[in-house]
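Inspection log for the structure reproduced underneath, given as structure tokens.
Note that one protein chain of the assembly has been removed; the remaining protein chains are unaltered in position.
Up next is chain A:
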Amino acid sequence: MEFLANIGLGFSVALSLTNIFYCFLGAFLGTLVGVIPGLGVLAAISMLFPLTFHLEPTTALIMLAGIWYGTTYGGSTASILLNLPGTPANAVTCLDGYPMARQGRGGVALFMTTVASFFGASFGIVLLTLFTPVIADYALRFGSAEYFALMLMGLVAASTISEGSAVKGLSMVVLGIIIGLVGMDSQSATVRFSFGVMGLLEGVSLIALAMGVFGVAEIIMSVRRVRTADIDPETLRLKAIKPSRDEMRRSWFPMLRGASIGSFFGTLPGTGPSIAAFLSYAIEKRVSRTPERFGNGAIEGIMGPESANNAADQTAFIPTLSLGVPGSATMALMLGVLMIHGVAPGPNLISSQPELFWGLIMSFWVGNLILLLLNIPLIGVWVRMLTIPYHILYPAVLMFICIGAYTSGFTVLNVWMVLVFGALGYAMRIFGFPGAPLLLGFVLGPLMEEHFRRAMVLSRGEFLTFFERPISAVIMALTGMILIWSVWSAEIIRRRRAARAAGDGATTHEAREG
């Protein structure tokens, strides 16, 4: 019954008036930050972090965590209505969410992503509660070889996401890796591609890259199109947000798969919600009987990723709270809050600070419920924010992007980088190069190198280490299968197209194969 007592303890902490207030504040600010494209969670938490110095550590964490998962809820709004990811984790939601909005189903998309977010988060919290000790032990079995294999799998899987030309997708992965090489290499301190700029020793800022390629480029595109707000308020009324029976039926499994994928990747350092969302999208497209609907407003394409990124948001706390290993920069800030209050994170945190651990986790229920209640009636409000005339909204967003880029490293260099990457992103849009593989290559490239080289040192230069260690070998085999599968299915599509070109009679027969 100790488990129930812990849950009780957690709720008694989470349901105190102060904690509910700060939980609400965090979730609300998070949603707001998420809705505004360009202003990311890291920037928001970095800016609000000093405010929490005067709070109790539990309250401070509850508020910061609220911002963290709140942004992922809010981030889908901009993805769906503006084709502009509110946060990198919502980037993939653009692919099908925006077409849905163009078809007048924006209300349905917003409602359903909120449901998916809540479902994913709930799934993550249950796992977080039940399996923190188990998963902590299991994460310990992941050494450098396993991380390398896993990241290789991520990149291979990602290269199958890219829309249109596979060559363009692959070239963007490579460009991302090259940009990721900038800075000081972690095993021998050799400085690469920094051109004598001190600020580049730490490498290119992820925030600057993401904001430039996704944020600035989109704004330039939009300005060029001189598009007026094409959000039809009629589609967002309460009546219009009700999904059809068919859409409900289609959503169930993607949500469940997304939540599982998200929960898994959330626990691994270096992966997190963005990668979980990308992978979930790739898998949904793969398992779908009608993959051609993806990119044209398939509801599976928003349910899977939105469920995955929210589940990952929650399970990201598992390594952070159980091992004291932050999987991302945001989690590192969370750890910082603990340390500033003299609480040492580690396997003993749960036993030495039970009210903090259980209070925080139970506050996630409070926060997610607040978000669910906040988002569905407030869809109209968030949308109205996005119908602000673009000549006001866009300069404001650009300003927020600059503030966000500056505060992410406290350096003007980041603002210049946003400019450069904005130009790059704009050029990429014009020539039809996808942005997502670039981002993924950039994030995973340096991590892969780091783990690869560490695995090499640890195996004393034996390449076979990746195939001899059981977990690594299994992941490598899966990667091989994904690779073969994608080549094979591309071949099928090619044949099908050839057949279709040859005559209409073949289409019905071929469709069954896909």
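Simple rule for what comes next: contacts are C-beta pairs under 8 Å (C-beta built on N, C-alpha and C of every residue); 3 or more make two chains touch, one makes a residue touch a chain; residues count from 1.
Throughout what follows, contacts and distances are computed from a predicted model.
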Hidden subunit of the complex - UniProt protein name among "Transport permease protein", "Spermidine/putrescine import ATP-binding protein PotA", "Tripartite-type tricarboxylate transporter, receptor component TctC" or "Hydrogenase maturation factor HypB": "Tripartite-type tricarboxylate transporter, receptor component TctC"
Contact partner of the left-out chain, one of A:D96, A:E300 or A:E450: A:E450
Selected from A:R245, A:H391 or A:R460 as touching the chain missing from the view: A:R460
Chain not shown: contacting residue from A:S16, A:S288 or A:T411: A:T411
Of A:A5, A:L140, A:I430 or A:A490, the residue in touch with the unshown chain: A:L140
From A:L9, A:L32 or A:V191, residue that would touch the chain that is not displayed: A:V191
Chain A residues that touch the omitted chain in the full complex: 46, 49-50, 53, 140-144, 184, 186-191, 198-199, 201-202, 269, 323-326, 332-333, 335-337, 339-340, 342, 344-349, 352, 409-411, 450, 454, 457-458, 460
